[in-house]
Structures are given as C-alpha cells and as structure tokens.
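Okay, here's the structure, questions in a sec.
Complex shown without one protein chain; remaining protein chains in place.
What follows is chain A.
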Amino acid sequence: MFRRTSLAAAAVLAAGALLLSACTGGGAAPDPTATTAPDPDASAVIRLVLEPGNLDIRETAGAALDQILVDNIYQGLVSRTPEQDIVPALASDWEVSDDGLTYTFTLREGVTFHDGQELTAQDVVWSLQTRKDTPEWSDSARLANVSSITADGQEITLTLTEPDSSLLWNLTGRAGLILKEGDTVDYQTKANGTGPFTLSSWKQGDSITFDRYEDYWGEPAKIAEVVFDYIPDNQAALNAALAGEVDAVTGFDANLKEQVEATGDFELVLGASTDKGTLAFNQAPGSPLADKRIRQAIRQAIDHDALVEALGSGQTLYGPIPELDPGYEDLSDVAPYDPDAAKALLAEAGAEDLTLQLTIPSFYSTTIPQILVSDLNEVGITLEVNSVDFPTWINDVYVNKDYDLSFVLHTEAHDFENWANPDYYFTYDNPQVQDLFAQSLAATDEAEAADLLAQAAKIVSEDAAGDWLYNGASVVAVGTNLTGLPSINVNERLNLAELTKSNG
C-alpha cells in the first residue's frame, strides 16, 4: 500500500513539474478574444465529480441529482437563489397568513412540460399530496405539517396544522417539485419537467446532456446545449481542462489554481458554500467521547486555520450553522486552538493515553486525516484512520453508529435539524436544543426563527457535540469564454439558466 501511495505521489510531482515547464512563457493574462458576443447555439461542457446512479428525483437521494435536475429540469412553486433567497418559480407570487397556517400560491399560466402537456393546478395538488403520502419518496416527511392542499383556478392553497417556518424553504427542494399527474415517463433514466432544459441523453458512466427547452415559460436558456462530463479524478479533470476538452471544472482543488490558470483559458472562482466539514463524535453512553471534556479537548487540539490553509479554500467554522444559513454567528471563542488547554482537559478527564478511530469515506483528500492525526498526537491522542468506501460508511457509521470519530462533508443547506435529532448518527441528545429548534420551526417571524436557531447552535458548539473543521468553498475553474455560471454552493444546485458561452 505504501509503495503504491508513494509512487502515485511521485507521479503527481513529476506531472506537476512537467506541466509547469510546459506552461512557461504562456503568461497568465486572460485571452482578450474571450469577450466576444455569446453564441446562442453554443454547447458547454462542465466537469462534475459525482454521477448519479439513476435519475429518479422522487426517491433517490443524493446531491448529484439535485445539483443538475432541480431548477434546470424540474421546478417547484418556489426556488432559491445561490445566495439562498427564496424566489418565485412556477408560482408567480405567494402569500402567508399572519398566523402562519395558510400559504396561497398563484400558479403561472402557460407552463408546459417537456413532453408538451400543460401544467395544471391539479398537477400541483397531486404532486404535493403524493409526496406527502408516499414515505418512499425523499423528503416526504417535510410536508408533515401540511393538512390540506387545494386548488381554486390558479390559486393553490396549503393549510397547515401548525406554523412551520421551514415550509417555504422545503418547497424549494425535493419536497416541492411538481410532476405531471400520472406521468408514465421512466423516471430512472428519463425526465419530464417544466424547467428551461430538457434531458437529451444520458450515457451512463460518462455524461449527461441537456438541451434548451424552446417552449419554456420564462426567459429561454442562453445556450443550446450543456454537457455534464463526469470525471471523478481531479488530475484527469485538470488534464481535460488543459487539453481544452471541458469549459468548466467544478469540485476543483484550489491548490491547483496556478496550473489551471497558466494557459489563460481558465480562471479559478471561489464561492461560498454550505459545505460543512463535520467531525462527528460518537458520544453515546460508554464511549470515551461521552465525556464532554474529551470532546472539547479534541476541538481545541485541532489547528483549524492550518487546516483551511492546507485545503487552499474555505474558511473556519466553529459551529453547526454556516454563514449562508439563517442562525449563523461567529463561535470561534468557544473552541480556540490551544493544545495546552486540550492537554489539561484530557488530564482532568483521566484520558492521557487515548486511542481513537477515525472512520472516513475514502474519496476525501488525505490532507484532513493527516492533519488530524498529527494535531491529536500533539496532545497525546492516538488517532487510527479507517478509510472506507461510502456504502461501508453508511452502514457502519450512519446506520449502526459504530465509530469513535467520523468525518463527512455535509453539503446540505439548512440542515441544523440533525443536531436536534437524537437518533441521527451524531448521537447528540440535548432536550434544550431540541426544544429551541422546535420553537424556531413554530415561529412565524423569520428573524425570530433565525435567532432561536442561533441560540440552539451556540449550545451545540458549547457542548462540543461535534467539531466543524471548515466551511468549504465552491471551487470552480471557469473557462474565460463562459459567463453566468453560478459560483455559490454549486455542489448543491447548479442553475444554468443564465449560462452563456462565446466562441472566443
């Protein structure tokens, strides 16, 4: 194993050196011809990392589906911007009653599905009702508070049993997607939505192609075709970019900035994201991590600034809520880097000779476990790294909660709820947090809801319920001939309505 790793490392080094020598003299100034007018017939190729296994947006989980299908192919009554604001989509506007129990949406006229059928109010009622009544469909439980869904002309009314400050947000996601009633499309490999793009082809194990939907109800897409090229390996993606085979590379490694920008054809764009590099502590009774002092010691032993620097992108995060989400506040005072304080805490807890296991899915960069091993070693904790494939992680950590420490990048926005769920794999159980979260959901005022979340998040951080190693950035190498590619939170949503490509 060691031999293979060191050989691979040597190859990367050699490749890097060759690349640099090949690129000298090229200069980094962007190509001036790139400012030519956008070509409405253009085709853009975008590198993505994770290919979906099937396209069934109804029940197959995973960001790989939301990333490309939501907004582009499927739409809900409302949508969200990369900045996480809620905006109209299939509903031109909406109203919420003062008691927070009635939501009234005005459905747009003249919306058609990609197969030519018209969108009716009945389709909306059917989609939401079926979602709510079908536990097999993802996010079905997010409509639990909805007691009735009715239509009167183009008015859709949702009546709630109790106020739910997360409802509108949930409707911007899977729970709110509108499908054609009784559609016979094979959702696993085909799609039929109302968005600005149609699914043109899916070459499994290779690429997915979207075409502009010419009869789109809104402003038509500004590009004729978008190809999502699935290239898992970062080095292969860099090669593809340098060889001019892709126009944009998402999920890039910020440390390769100079290499990809060297030809002047690409610019590395860093955007905010809700990706939370989460170090989960198994604090179930009986685990050494049930002792809060040990959890706090681990947090203070980790040099978060150094970690962010090594990753080359992102920022520090000391609590469960990232800056893009409501309820964020700077919690860096709760666990400042202080190895001496960490040692003192460990001594106090009588745990100077601790050995812990870190279970981490194997597709993450080895930078993170390396830094954790060395930081924790400094304070006398031996960390054994257990690198596993994702299904094993799901089985051992997520389902069986059989782990000490675990690292996963949680990409979803607005996911504080997991800290208020004692059954989640975080194993964190604090009734006060659960109560504050419930209050936040029941609040009818946005500011109040956010404030309650902030209070809950602070307690979670003070309890050292987990550690947040960093708040990731969306790292995208964008061809200088592209405009309108989103740069914020692209791992979760990649709305391409504004994308243009010039032939420069």
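We adopt the following convention: a contact is a pair of C-beta atoms (placed from the backbone, for glycine too) under 8 Å apart; a residue touches a chain by one contact, two chains touch by 3 or more; residues count from 1.
Operating definition for what follows: contacts and distances are computed from a predicted model.
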{"item": "Chain left out of the displayed complex - its UniProt protein name, from \"ABC transporter permease\", \"[acyl-carrier-protein] S-malonyltransferase\", \"Cytochrome ubiquinol oxidase subunit I\" or \"Threonine dehydrogenase-like Zn-dependent dehydrogenase\"", "value": "\"ABC transporter permease\""}
{"item": "Which of A:87, A:236, A:284 or A:438 contacts the chain that the document leaves out", "value": "A:236"}
{"item": "Residue of A:227, A:346 or A:482 touching the missing chain in the full complex", "value": "A:227"}
{"item": "Residue among A:85, A:136 or A:353 touching the omitted chain", "value": "A:136"}
{"item": "Touch with the omitted chain, as defined above, among A:62, A:336 or A:350", "value": "A:62"}
{"item": "Contacts of chain A with the absent chain, listed as residue ranges", "value": "4, 7-8, 10-12, 14-15, 18-19, 22, 51, 53-56, 59-62, 135-136, 138-141, 186, 188-189, 203-207, 209, 227, 229-233, 235-236, 239-240, 242-243, 245, 389-396, 398-399, 412"}
